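Every protein chain except one is present and positioned as in the full complex.
The block that comes next holds subunit A.
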Amino acid sequence: MEKTLEKHMEEAFRIPGVSGVICTENSGLCLASQGNVSDQYSGSISALANQAARLCPTQNSPAPIIVLESEYGSLLIKKTDNITTAVFKSS
């Protein structure tokens, strides 16, 4: 059932510079993770995606991509359908 998701996550994890990938479902529970990512991040990631979507100017605009940057790396978050995906990149 989850083979396709795992395959796509592995592909994303293989991209140079990516240190972790995590997918969460609507309630903020962790679906799957790869690399150096704690399952406990899933709630915060889902909440961030939901809050950012509320700031979008129009209801029908696609979900925004959130980028968090720090001196140690960056984190990209995007919600698609019922899954929120976060990609951790090390600098």
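Following the convention adopted for this analysis, a contact is a pair of C-beta atoms (placed from the backbone, for glycine too) under 8 Å apart; a residue touches a chain by one contact, two chains touch by 3 or more; residues count from 1.
Keep this in mind: contacts and distances are computed from a predicted model.
**Q** So one subunit is absent here. Using its UniProt record, which name fits best from "Ribonuclease P/MRP 14 subunit", "Ragulator complex protein lamtor2", "Replication factor C subunit 5" or "Ribosomal RNA-processing protein 40"?
**A** Missing chain, UniProt protein name: "Ragulator complex protein lamtor2".
**Q** So which of A:Ala32, A:Leu48 or A:Ala63 would be touching the chain we can't see?
**A** From the options A:Ala32, A:Leu48 or A:Ala63, the contact with the absent chain belongs to A:Ala32.
**Q** Spell out, residue by residue, where the missing chain touches subunit A.
**A** On the subunit A side, contact with the omitted chain comes from 1-3, 6, 23-25, 27, 29-33, 39, 42.
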